[in-house]
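As structure tokens, the structure follows; a few thoughts come after it.
Every protein chain except one is present and positioned as in the full complex.
Chain lettering (A, B and C) follows the sequence in which the chains are written, and residue indices restart at 1 in each chain.
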Amino acid sequence: MKTYFPKVDRIAYEGPDSRNPMAFRHYNPDEEVMGKPMREHLRFAVCFWHTFKGLGADPFGPGSMIREWLQPDDPMDAARETMHAAFEFFTKLGVEFWCFHDRDIAPEAGGDLAETNRRLDEIVDLAEQLQNDRGMKLLWGTTNAFSNRRFMAGASTNPSPEVFAWAGAQVKKAMELTHRLGGEGYVFWGGREGYETLLNTDLKRETDHLARFLHMAVDYKKKLGFKGPLYIEPKPKEPTKHQYDFDAQSVHGFLVKNGLDREFLLNIEANHATLAMHDFQHELEYAAANGMLGSVDANIGDLLLGWDTDQFPTSIYDATRAMYTILRSGGFTTGGLNFDAHVRRQSIDPEDLFYGHVAGMDTFARALKAAANMIADGVFADFVKQRYAGWDGEFGRRIENGELGFEELEAHVLEHGEPELQSGRQEMLEHRFNDYV
Amino acid sequence: MKTYFPKVDRIAYEGPDSRNPMAFRHYNPDEEVMGKPMREHLRFAVCFWHTFKGLGADPFGPGSMIREWLQPDDPMDAARETMHAAFEFFTKLGVEFWCFHDRDIAPEAGGDLAETNRRLDEIVDLAEQLQNDRGMKLLWGTTNAFSNRRFMAGASTNPSPEVFAWAGAQVKKAMELTHRLGGEGYVFWGGREGYETLLNTDLKRETDHLARFLHMAVDYKKKLGFKGPLYIEPKPKEPTKHQYDFDAQSVHGFLVKNGLDREFLLNIEANHATLAMHDFQHELEYAAANGMLGSVDANIGDLLLGWDTDQFPTSIYDATRAMYTILRSGGFTTGGLNFDAHVRRQSIDPEDLFYGHVAGMDTFARALKAAANMIADGVFADFVKQRYAGWDGEFGRRIENGELGFEELEAHVLEHGEPELQSGRQEMLEHRFNDYV
Amino acid sequence: MKTYFPKVDRIAYEGPDSRNPMAFRHYNPDEEVMGKPMREHLRFAVCFWHTFKGLGADPFGPGSMIREWLQPDDPMDAARETMHAAFEFFTKLGVEFWCFHDRDIAPEAGGDLAETNRRLDEIVDLAEQLQNDRGMKLLWGTTNAFSNRRFMAGASTNPSPEVFAWAGAQVKKAMELTHRLGGEGYVFWGGREGYETLLNTDLKRETDHLARFLHMAVDYKKKLGFKGPLYIEPKPKEPTKHQYDFDAQSVHGFLVKNGLDREFLLNIEANHATLAMHDFQHELEYAAANGMLGSVDANIGDLLLGWDTDQFPTSIYDATRAMYTILRSGGFTTGGLNFDAHVRRQSIDPEDLFYGHVAGMDTFARALKAAANMIADGVFADFVKQRYAGWDGEFGRRIENGELGFEELEAHVLEHGEPELQSGRQEMLEHRFNDYV
Partner (left out) sequence: MKTYFPKVDRIAYEGPDSRNPMAFRHYNPDEEVMGKPMREHLRFAVCFWHTFKGLGADPFGPGSMIREWLQPDDPMDAARETMHAAFEFFTKLGVEFWCFHDRDIAPEAGGDLAETNRRLDEIVDLAEQLQNDRGMKLLWGTTNAFSNRRFMAGASTNPSPEVFAWAGAQVKKAMELTHRLGGEGYVFWGGREGYETLLNTDLKRETDHLARFLHMAVDYKKKLGFKGPLYIEPKPKEPTKHQYDFDAQSVHGFLVKNGLDREFLLNIEANHATLAMHDFQHELEYAAANGMLGSVDANIGDLLLGWDTDQFPTSIYDATRAMYTILRSGGFTTGGLNFDAHVRRQSIDPEDLFYGHVAGMDTFARALKAAANMIADGVFADFVKQRYAGWDGEFGRRIENGELGFEELEAHVLEHGEPELQSGRQEMLEHRFNDYV
């Protein structure tokens, strides 16, 4: 049987003192943390697009990587080889989940949707068999409705209903395939749902169409009997100047306004958070506080660069803060940590794909343990509880319950005068946080 | 009678060829545009805080300006002189509206709220008399619940209900004074409603308290019989790391979620828009599309700087795009263009206050005429209409009406195949836009 | 004879009232401004890469445009057709200059440099003939040493001397071709001269190699007898995380340090300026103040986006400020305004290429006239002169001449005390500037 990663064996856990770059120092899948194996907490997924189809291209040059699985001239042959390479990779890495876009796994047949769908069916047959053989699961599926030129002005927010129809047809099929592969969720990332210039845009009509489209998706999900959640993944800009799904709060508000907030959860991506000028943890915390936290695209951006760099997550800080929020919100159910990350243009060897994933998995494994320790020690939770203690008293409780109005507040102030102030202790807390890193 | 601007007479309209820097070249208050005098379209307001209390201080030095009206040792004497100077300025500039925070106009008496309120009453007596004498109106009032150290951790989102009470007492009084002065609206700008670090913050509890506070404001407004709108002014950051009222869409979603969207409108500030990484026009367009456009803080930021520079608006581009959206949305009713702008630290002469306002008013006057021409010519509206024409056809209409689902869309695509694509024509439209500048 | 733009005739000047989008409203080539025809001031050039080879691709999708001239299967046939299309475009647009990279005009033959160079010679034969036929000139030539995967880690700053050698060989040939085509200059844009992470980088060695490479270029230029200037085009980031040619001042300092500042001038790009967090005019002003202003890449970025958008310049503000600096520095000699800009992904029609260029040319034509008026009126120059008048007095002159030291300054202060301060008048000046827009 053909192997695409002959230099790599199954990645093993060797402990923190190992210096073997092809081993885990921290991710020990069956080690229990807070009463559950690490792998059940972290639910790592490999993304198909960046890992197997990405070649290091950027706006200043075509791909730098030469992948054996993409060498066949016939695109369906290449698609089959790529799927085999992917499952070899998943198995050697030791993850349980993967994610894909429809157009990643099978080549489009131009404007012939029937043939495109037939190709998809064929590749999904293969994927299904490989899933069964290797014990792999699909974290979520999604649609690429942004690369083809027909979507240059958006998919569901396109000025043309003809293109809206294409988007709908495509999501329909991708939802069916996701369902068939036992996918635990389905993601909507906005792609080109946004605008380039208001001079040619009807913002209201476009966003109304977006809501309509999401309602159709909910309807079809029910018809299909798909039980997993639908996720929306916010992003503020890129490729368009303004993306309608700007950030967690924008998307949440949009869903509430359109009666959709019970039908969707959020898929939070770290790099999209920072492009929206938010900390990754902020987006997670907003989602958790509003019952909208679904899944995570685990990567990291470079805050000094203004585009989506989708790097492998190697910051213990960011990952620990993220896991702290995720654990406190109850942890993942259907969601997980999908590595929406790609190796750098200069990381041209197939082995670099392993180095990137091992780095990300070890980072989140350390973060999981650090966050669990933070929760066990209770230092931060206790500090917060004490800081807001006034709200648990009589006066605070009555405000929260809606028993008081401005007149009562004024009377209270006239009686009690200036309140005592307490330090926010940010420096002490940041230092304390370092004890966990 | 004492004069504070002895070198300046009433600013007159002298037409575009004038080179007198103390004259309007474009703002001709009674000139009709689209059937209404310019002043009724633009509803210019001068803000009290920057114009009369701002002295050019920045984080690297105290104020550079020496204002005659602030020289008295007794703070109430200074407050009275400042009010007189303000009305001299309003009259000479020829605006009809002003805006203020409670703490701008009268000095706080430490923790003695009763005395603070007494001082406010006294100064408001003077303001009321001056309004009547000069035919001035109050565009809106507001509260400064962010400068005093008691609000260092927020007002309605403070960890202490005692501080929440202070904020409530203060808004109550400021609403009463606004009502008494015939204010046409009342503004909530978030001040320090946000957080510095999630390590010490309960985001959910804080935002729930914010909603509670806004409900109290609605209740008290009704009790008071105040008929004007309540506005929320979004800002994404500064002074806090994260401000809860991030941008127009965030605030709108928050209001919808909390059943408050019928009770509030938005006050959009240009510089806050760009700090949120949005074009000014985007924020206006979002607000207009959602029926939330109330009033405008007319200033401009420097997009290469990362803080709120609050410069006087002198970009014909930005102002024209703004007026185009405002006019298409029906124009201002209770709202207007408040100059939330201050002269630069080096613009130390009292005359510079006039130069700044004249610049801003001429800029928006040109913008008003340009936007009216754009509407009259219909070039952009026609282009947009044609671009979305498919949605006015049978197929588009049925999608919009909710008659079709994914299955019908798929059938449509299988039948019709690849749609024809049309150019977005951005370069042509941008060039065309220059014809109006 | 084949035509690639059948719907477009020679673009004519029709005056400011024209509403024909395929006509100039402001660019009237032979109209005199400050004693010289507009075309001699502006020296517009069309860039080959974006205009004829760019297809609207971005990181989220391949090209959206289908160009007739790129349809031939044989890459040399396509190269020939593209050159013909280019000259048809130049002629119809009415520009006198063009610019190219070596790899734009002829396809590379893999690792066979001899064959690659042969192809270049063949295409340059055609270009030379077309230049002669149409009366076109080459503003400058340059090398693409960044798209091919061999340059993934830089060209002259590559960790491998083998790649350095490829860069040298490629520049050698491109300089020869530029010389042969009568190019008026030769540009070095850094491409991937920079780094992704300091973890794998020897910054000192790389920048020393860059200096070495530039010395080689100077030597070869002399040997070749090429008389035009060598330009360096600064850019701070993208594609690499840090580009060594960060901005005008960085590059100038680097050249001075390495004894190269007499051998190079700067080619300032508007969008690169803003990526470096500078106004376009700042970069020009820095270059002019240091005798380093050579040529300009005329485009514009979106300051709310963090990547090089290379849009056609349509801001009268930015263009006027640029022309004001350029005119005051004496205007272009060998340099000019090269449109390093591309139409948006949705501007898919060949006509959009004309719309973009017409927009840019009209914008700079308006800017030229505005800047000439600013100079003629002398308002700003007079203000500046008066503001610094102290330096033209005895005391200022002696400081400038190096006659005084800290002791004399201290004595002066002890004698004269506090100086009088004058307003910087920024608001008045910005308003006054609007009179010219």
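Just so it is clear, a contact is a pair of C-beta atoms (placed from the backbone, for glycine too) under 8 Å apart; a residue touches a chain by one contact, two chains touch by 3 or more.
None of the values given here were measured: they were computed from a predicted structure.
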Displayed partners of the chain not shown (whole complex): A, B, C
Contacting the left-out chain in the complete assembly, out of A:95, A:120, A:230 or A:277: A:277
Options C:32, C:77 or C:410, residue touching the unrepresented chain: C:410
Which of B:348, B:361, B:413 or B:429 contacts the chain that the document leaves out: B:348
Contact residue for the chain not shown (choose from B:11, B:153 or B:198): B:153
Residue of A:12, A:114, A:303 or A:411 in touch with the missing chain, whole complex considered: A:303
Residue ranges of subunit B at the interface with the undisplayed chain: 56-64, 146-149, 151-153, 191-192, 196, 237-239, 241, 275, 302, 304-308, 344-346, 348
Missing-partner contacts on subunit C, residue numbers: 110-114, 149-150, 152-153, 159-169, 171-173, 196-205, 207-209, 212, 215-217, 219-220, 236-237, 242, 246-247, 249-250, 252-254, 256-257, 276-279, 281-282, 285-286, 289-290, 321, 380, 383-384, 387-388, 390-391, 393, 395-396, 399-400, 402, 404-407, 409-410, 412-414, 416-422, 424-426, 429-430, 433
On subunit A, residues whose C-beta touches the chain left out of the figure: 19, 21, 25, 64, 274, 277-279, 303-304, 312, 314-317, 343-344, 346-349, 351-352, 355-356, 358-359, 362-363, 366, 421, 423-428, 430-435, 437
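The criterion applied here is as follows: only the chains that are shown with their structure count from here on.
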Contact-connected components, subunit A excluded, all else fixed in place: one piece
Numbering shared by both copies at the subunit C-subunit B contact, with half separating same from different: same
Averaged-CA centre spacing for the pair subunit C and subunit B, given as whole angstrom: 39
Distance between the centres, which are taken as Cα means, of subunit B and subunit A, whole angstrom: 36
Shared-contact residues (touching 2 or more other chains) in subunit C: 64, 304, 344, 346, 348
